[in-house]
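Would you mind keeping the following structure in view while I ask a few things?
Rather than the whole complex, this shows some of its chains in their spots.
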Amino acid sequence: MVSLSDPAVQSYILYSAILALKVLVMAFLTARQRYAKNVFANEEDAKSSKGKVKLDDPDVERVRRAHLNDLENIPAFWILGALYLTTSPEAAWAALLFRTYTVSRIIHTIVYAVKPLPQPARAIAFMIPVVVKWYMGIAIVSNYISAL
Amino acid sequence: MVSLSDPAVQSYILYSAILALKVLVMAFLTARQRYAKNVFANEEDAKSSKGKVKLDDPDVERVRRAHLNDLENIPAFWILGALYLTTSPEAAWAALLFRTYTVSRIIHTIVYAVKPLPQPARAIAFMIPVVVKWYMGIAIVSNYISAL
């Protein structure tokens, strides 16, 4: 029922991998801020870089909040997207959801942590993926509700 | 071996989706506290809502700790539950584990972030899902230990 030759499945695989790499980039955005400001979270890091320990630098914390927001959202997409594929969605529609999700999350990171913009830029880039997840989640629950 | 017609698989899909939606609810519980107290984590949010930046409001932080606790626990359930299905568990037993897990995590959120209760309410709601995950994890490792 779920086959690797299904274009919806291929789309899920591609965008899930892109999102995973996007999450990995966050660690480098944080490190870039830490080295730019020379502030670190651990004694041993400050020592090896001749910087200091500081846990409330606003530029570092902004990137860390964007990173945490990814953790709050993207693993939920990975599971909901995979389970949504088992409900036999129309392939072009599923691919559109996955693509919209991924592009919005990338924009979210940019307007949050790379080039901060006034609201509602980030709110919109946050809400579109949330709506995609609720839509898939409700589709899954409706489809399997008899297993309650 | 793992088939969508297996009731254990259907149960896994249903409860995993419910848990994903439950995680998404946490962002709204946090937002509700932020707007009630008018405290925000980012300058641009405070500006658009005429509130102030404050990172240590106790009511907001309580919901955020509950959210983080979900991130520490629920993705591990998603993977362990899926892998546990490959060990051919008895369907009714697997469904009981998934249902118990999900109900306990929902109670955890309620007693942590919605209506805080004295301990050991939260400790019990935390430990039951932990035991379910260790049980499934040990079953998986035992089954595949020859792949070490």
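In order of appearance the chains are A and B, and numbering begins at 1 in each one.
Criterion: contacts are C-beta pairs under 8 Å (C-beta built on N, C-alpha and C of every residue); 3 or more make two chains touch, one makes a residue touch a chain.
Only a predicted model underlies this, so the values are computations on that prediction, with no experimental measurement involved.
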| field | Identical protein chains in the complete assembly, only 2 of which are shown | value | 3
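Simple rule for what comes next: only the chains that are shown with their structure count from here on.
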| query | Between chain A and chain B, two copies of one chain sequence, what rotation angle (nearest 5 degrees) aligns their Cα atoms? | reply | 120
| note | For the pair chain A and chain B, the C-alpha centroid-to-centroid distance in angstrom is 17
| query | Touching chain A in the complex: which residues of chain B? | reply | 4, 7, 10-11, 13-14, 16-18, 20-21, 23-24, 26-27, 41-42, 44-45, 47-48, 55, 67-68, 71, 75, 78, 95
| request: Under the touch definition given earlier, write down the residues of chain A that touch chain B in their complex. | output: 1-2, 56, 61-62, 65, 68, 71-72, 75-76, 79-80, 83, 86, 116-120, 122, 130, 133-134, 137-138, 140-141, 144-148
